[in-house]
Every structure is written in C-alpha cells, then in structure tokens.
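Every protein chain of the complex appears in place save one, which is left out.
Lettered A, B and C in written order, each chain numbered from 1.
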Amino acid sequence: MNNPYIPMPARIEKITTENEARDIKTFDFSFVNNEDKDGFLFLPGQFAELSLLGFGECPIGIASSPTEVGHLLFTVKRTGFVTKHLHRAEVGDTIGIRGPFGNSYPLDLMEGKNVLIVGGGFAFTTLRATTMYMLEHNNRGRFKELTIVYGARSPGELIYKQELWDWEKSTDLNMFITVDKGDERWKRREGFVPTVLEDIAPSSQDTVALVCGPPVMIKFTLPVLQKLGFPPERIFLSLEMRMKCGIGMCGRCNIGHKYVCVDGPVFSCAQLDELPQEY
Amino acid sequence: MKRVESELITNVEELLEDKKIGFFMGYENGSLPLRTSPCFVKEKEDVQRLVWNCFCTNNLSVYLVSLIPELPAGTKVGILCKGCDSRSLVNLIVEKQLKREDVLIMGISCSGMINIDKLTGNLDGGRILEVEENEEEVILKLDTGEQRFSRKDSLYESCKNCTHPTPSVYDILIRVGEHAPKSVCPDPMIAKFRQKERLERWQIFERELSRCVRCYACRNACPNCYCKECFAEQTKPRWFGLSNELSDVLFYHLVRILHQAGRCVDCGACVRACPEKVDLRLFTRMLVDEVKERFDYEPGLSPNDSHLLGVFSTDDTQEFMVEVD
Amino acid sequence: MKHESNERTSFDKSKSFEPKIVAFLCNWCSYAGADLAGVSRFQYPANIRIIKVPCSGRINPLYIVKALYNGVDGVLVSGCHPGDCHYISGNYFARRKFALVKKFLEYVGIESERVQFSWVSAAEGVRFAQIIDKLTNEIRKLGPLTYFRKGSTCKGDQT
Partner (left out) sequence: MERPMSKECLMYKEDFEEFLARLIEGHSIFCPSGEDISPGIKKVAGREQFALHRGPSHFSFKHYFLPQTERLFSFDMASNKIDASNGELDDNKLVVLIGLRPCDAMAIELLDQVFLQRGPEDVFYARRRRRTRIISFACSEPRTTCFCESVGCGPDAAASADMVIFALKDSYIVKTITQCGEELLNNTGMNLDGVSTEKLGEREQMINESRDRLEKVFTSEDLNGKIMDFEASYWKQICQKCLGCGICTYFCPTCHCFDIVDEVAGSKGRRIRSWDSCMYPLFTLHASGHNPRPTRKERMRQRIMHKFVYSMEQYGRRFCVGCGRCVIHCPVNLDLRLVIKEIAEGK
C-alpha cells in the first residue's frame, strides 16, 4: 500500500520565461528515479500536483505531450503562495510531482474528425499538449483537419511563441493567432478570440471543439460555437478548481456529484449543462 | 412572559404595517426543548412566531453587518435587543460598521438567560413536555414528573454579572422588570483566578483550550468579529498552523481575545456557542474588568462614545514600562 | 556591534542557555538609540534580534504572539518617549494597547518579563544598553519559553 500523497522527485532541466511580464514560466522536468518515469503514463489534458516541500502543492496541467520523450513541461503563472516559490526555483532544483490525475481530452471521440482548438492566455498548456500529440507523425493520420485559434491580451503575453510561429508556417494545421491589442511591431490579426472565431467560422460538420481559457473568454466563445452549429456534446472544456488531494477524497473540487480532479478536468458542455452551475 | 410576548407582537405588527421596518429579527421557538432560534420576520402572518422567554440566548446583532448591505437602500431593520445585544449593536455603530438610522432597536430589559446545561443535568431519559417560568423559578414538566430550578443560580455566568440588563439605546422599550444598571463589580471568578500561581493559571488556560476543535463558532457567534478576512484565515502569510496542536489553538484564542480589548460587552455568546463548553469568559471577562478599572470605559453604552483604542490621553498610566535605575 | 564580539558570546552559548529576544524598535528613536549604543561601543548582550518598525504604534499584538509562537524567548517593543513621537500620537495609542496586552498575557500565564515595553529616545544609547542587559538577564533566569512554541505540545500527531 503505497502512500498516494508522497510526491515523486523530479529535477528541473530547463526554465523558459514565456511572457514579458515574466510571471509565466515553463519548467521542463525529468524524474530522478527511472521507475517513476516509466510509471508516469499520461494523455494530453491530464494534470499533476507540483509539490514544493515546505510550501505545499498546486495542480498544474501537463503542457507536454506523451510523444515528446524526455520532456515533461509544466507552465506555471505566479499567482499564489506555492507558485510564487516555484518561480524562485532554479535549474537543477528538485521538486515533487504527484499524478497524473484527471481525465484527458476525448482522443477516441476526436479520432477521424476535424478538431477545433480555442485557447486563451496562459490556459493554452494542455491544448499545446494535445496539439503536439496530434501533430506527431504517426498520430496525425488519425485526425482530419486541425484548426487552432489562440489569443492573448497582448503580444508579450503569448506563450510558446516559437512553436506558434512554426505552426503558422506548417501545412498540417491552420493556425490563427490574435491579440486583444497589438503594439507597433505586431503585424498579425488583432481582436478578441470569440470575434476572430466568428470571422473564421470553421464548419462544425463532424468537428470536435476543445476550449480552454479565462472564464470571460469561455463565456463569449460558447455562444459563438453554438451559433456555428456545435452540439454541446462535441464542445469540451477544461475546468480549474481549488484542489488538494487530486484523488477524489478531500471533497472540495466537486461540481454537483462530479469531482473535477477525478471525473474532470475535461467535461463536455452536455455534461456541464446537467450539473449545477457552480464553478 | 405572555404579556411581554403579546406586547412584542403588537409592536412588530404595527411597525411592519406602516412600513417603518423592512423586516424584524427576533426569536422563535427552537426545534429542541429549552431552545430558541433567531427568526427573520417579513410578513405580518409570521409575526405570531415571535416569542420571548428565558432561553433567547443568541446575540442577534451578529447578523447586522453582513445583512444590511444586501438590503435595498433605505430599508430599516428591526431588531430585538437585550441589554448586552444593544451594547454590541452600539459598539458596531461606534466602529462605523453600522449607521444608527439603519436599525430600529426594540429594547427589552432582560432578567437573565437560563443555562440549559444546569437544567438538563439529571433528566435521565425523561422527556420535557412543557416549561414554565416566573420571577423566582423555572419549572420543567417531564413525562416522568416535574423539576423546579431556582432562577437565580441557573443563570449564565455572564447574566449573573450583568451590568446593563436594560438597553441603553433603543427606539421602543418593553419593560420586563425593574433592573437598574449596576456598577461593574470585578467578576469574582476573575479576581479569584488572578490570585492563582502563574504556572497554575497557564495550566488552566491550556487545559480549558485543549478541548477546542477549532470550529470557529466562538468567532462566528461574536458580533465584534466581523472582519472580511480574519487573521485565522489569511494565507499570505499564514500566521499559525492548521493542526489542532495546542500551540496553534492557543495562538488563535490569544489573538482573538486580544482583538476584543475595549470592545467586548461580555454577552457570553462565545461561551454559549462553544460545543465543547470551553469557558472562554474566564479570559474575555478579564479584559472587560481591566478596561473598566484602568480607563473607566464600558463599550457600547452610547453611539457617540469614542472607541477605547481609537483615542488616547496624555496621562495614561505607564507603570508597566521597563525602567532602568 | 563589532563582528568578533558576536563570536565571543556565541562561543560560550554551549555552556549556558542564551535566550533569543526579538526587539521591535521604532525607527526614529529607539533604533537610533540602539545605533548610538553601537557606535559608542557600549557593550550589551547580543541576544536581541532587532526589527525596525516605523513606530511603536505599528505593533499589532498578533506580531508579539507570533514571535513567541515561532520560538522566541522574549519580546521587547520600544518606541519614542510620549510627546517625541515622529507621528505625534503613535506611541500614545501604543501605550494603551501595550497596557492591555501586557496585563492579558500576564493574566493568562506567560511570565511578565517575557514581553516588555520601553521608551528609548535617540540620545539614550547608554539607557538602551542597560535595558537590553536587564532584559536579557531576566529572561535568561526564566529559561527557554517551551510551553507555547510551535511543535512544543504535540497533541495533533496521533498515529
């Protein structure tokens, strides 16, 4: 009976600061013990609890795809007590990881369909994992057309910039990047994600939509998707809740009878409509 | 008590009729014998639920600070206030949490609340059918007979040492009995505790609070504890640990009681709310006596008092300062 | 405080108990008094850890209890003499608060020498050193404050 609360040690291999405000960093981990590495099998959309001894734990989405061997990326914004101290960690420090927890995006449902990804701000982490998973050469064939609409408040706030530019050039997917307000060097599209989505108007025919972003973006994106004809059971949201145990016991992350850490974080709009609107 | 109840009900009906108050806060019969429960009366037909007896123990002014902002502007709240409740209410006005015109105070001169534990000591299975009370006695009618208790010695400690049974500030006053305010006699229990040895005092403090399960009922029942974010719930920084280890529990109680210095009116709501029967009054009452003796100040007597720790005087005594000869 | 004097006192620490004392010094008077004591080489025990605060009025009883909870054996709060306060009335308000805090902590059973208050002006370097000396001896006699420190009473750790 191993104690589910003991974190697995992992070394920080690389830290990249993602935005100009320097409060979003991506950490690249490698497990110290190999059996942890082999045991950590996850799918895009899942999350893990990052544990700093002496400060606590925080639930963060896994930003890398299982296909990126040798990399385990977590993108963390400095907001709370634990994330503040995580941002003080340097390369070579060891922190703890517990997980993987929660369910992944519905890869089987997405099989053989078009996929529309709508992301906003720094919530693009698990969506990046899904994109990398789908772009992987022997996975790409399983999915039809891939459209990504990703936006942030300002050009500086865009994360994974290098990969965004590469995806824009690649023919495997059509990438739309927007910012709420550009600056003088910004040549691409400007405008809120929901309005950009409306202009592009991807067909909802045989398409699954994955949405993840700040609550205000979701509030305005859902009506657009409905207008485009997406049925609730083919729109998927990844929710954020205060979590402590991650294994459905500490009782705090429930929406109705569903626990976000065990039955989520990915829910279809159909499921969410049945649950009480308390999230 | 029936006269008082009918007077109370007619008053409230009048107030509700000519829209003087939005709604009225009083007491209704609880679901358990010997218990009452706060009740919020809006419509006329609910007014019949209002009661008055020697078990109306909750301090209703604890609801005011969170309730009034939610009401439409200009609605007045009627509140039934015993002597101590009205002092808590006035203290809230002094601390600018409440405006006098938002509240219509229906004062009731109180003859002391009965401590239920002293009545239910030896019921051994008997079910309470009915309760009667008069000036000297409280009579319990059980299915296994009758039990009489003298009123004076089954009062709560805070009611035994009550200094202001009649509200000092009110709009309407219902007289229950002649109770002139007495001067603050230092509570004999506190005086006795002071004589004890230092170590014994600490051990009593530790033993008394070792039962605390940190449910925070003492804080949530106290009208003075209205902070939006209590120090006990701050996470940046977290002042003390979450375990029920004795040092965490003592930290919480020490600081909470210190926050009552010059504000506590000794209504006893914290002692009544505690499920573990911790006698917090042994510590909170000390500050009440200290403040009276040192600064001759009693909180909550008039809305235009100034707050004890909000003012100073140049000739405050400072005998406790370190002096070097 | 010269560096080597620190070495000397910490050397004989292993023999006798050396109390840890936190001193909240008001920036305008007491801290300047402490500075004067140091500049003029007045010797006083190195047990105090000085925390500079804008005024003695800034001290919330929460900080005093937090210091004792974190394992400190004594707390001193020192400010300007009444009347000299840079903020005119900071120490007057503080005086009322300290009177009640001191009486309450004493009443509850914490030795009264553990939490002390004093007025030290910027010119009283000598007096500051004497106060610290007196304070440290008193607390050294009392021994460590073990009954309130975090982790001292482990009721919570049931297996």
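As a convention for this text, contacts are C-beta pairs under 8 Å (C-beta built on N, C-alpha and C of every residue); 3 or more make two chains touch, one makes a residue touch a chain.
Computed from a predicted model, the values in this text were never measured in an experiment.
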item: Left-out chain, listing which of the shown chains it touches; value: A, B, C
item: Contact with the hidden chain (one of A:F31, A:F55, A:W186 or A:F220); value: A:F55
item: Residue of B:D85, B:D187, B:E245 or B:D289 in touch with the missing chain, whole complex considered; value: B:E245
item: Sole contact to the chain not displayed, among A:A201, A:M249 or A:A270; value: A:M249
item: Absent-chain interface as seen on chain A, which is shown; value: 1-7, 9, 53-58, 79-80, 83, 94, 96, 215, 240-242, 244-245, 247-254, 256-257, 262, 276, 278-279
item: For chain C, the residues touching the chain missing from this view; value: 71, 150-151, 156-159
item: Contacts of chain B with the absent chain, listed as residue ranges; value: 30-33, 35-40, 58, 62-63, 117, 125, 127, 211, 213-217, 219-221, 233, 235, 238, 241-245, 272-273, 275-277
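Quick note on the criterion: only the chains that are shown with their structure count from here on.
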item: Centroid distance [mean C-alpha coordinates] between chain C and chain B, Å; value: 36
item: Where chain A and chain B are represented by their mean Cα positions, the distance between them in whole Å; value: 51
item: For chain C, residues contacting two or more additional chains; value: none
item: Footprint of chain B on chain C - complex, ascending; value: 61-62, 65-66, 69, 76, 82-83, 89, 92-93, 95-111, 116-119, 127, 130-131, 134-135, 147-157
item: Residues on chain B engaged by chain C in the complex (per definition of touch); value: 193-194, 198-206, 210, 231, 239-241, 243-248, 250-251, 254-255, 257-259, 261-262, 283, 286-287, 290-291, 294-295, 308-309, 312-314, 316-318, 320-322, 324
